[in-house]
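In this view, the complex is presented without one of its protein chains, the others remaining in place.
Showing chain A:
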Amino acid sequence: MAASGAGVPMRREVLQLYRSLLRVARQFCDYNIREYSKRRTMDAFRDNKNLRDPSQLSAAFSHGKAQLEVAKRQSLLYSLYAPKVKSIMDF
């Protein structure tokens, strides 16, 4: 029994994780990272939509939660060192 910690997530939790990831992704001040985070989140959740096996579900959910922590830290870090001028794609 793998000690992933999360257990099998409920639908509500998965949706909460999805929304949190997208919210943090939107906050990145770097254009490329922002777009990548949004896109990757949507594609990853879409690809895992049909998972039914409990161990796969809990592994994917823990992976998602870990990525959320990474994204939160990095979003803060990128904003601390943001260049004065934005990317040309942001205009």
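Note that contacts are C-beta pairs under 8 Å (C-beta built on N, C-alpha and C of every residue); 3 or more make two chains touch, one makes a residue touch a chain; residues count from 1.
Basically, contacts and distances are computed from a predicted model.
Peer 1: Unshown chain, UniProt name, "DNA-directed RNA polymerase III subunit RPC6-like isoform X3", "cysteine desulfurase", "SEH1 protein" or "NADH dehydrogenase [ubiquinone] 1 alpha subcomplex subunit 6"?
Peer 2: "cysteine desulfurase"
Peer 1: Tell me which stretches of chain A touch the chain missing from the display.
Peer 2: So the residues of chain A touching the unseen chain are 32-33, 35-36, 39, 43, 67, 70-71, 73-74, 77-78, 80, 83-91.
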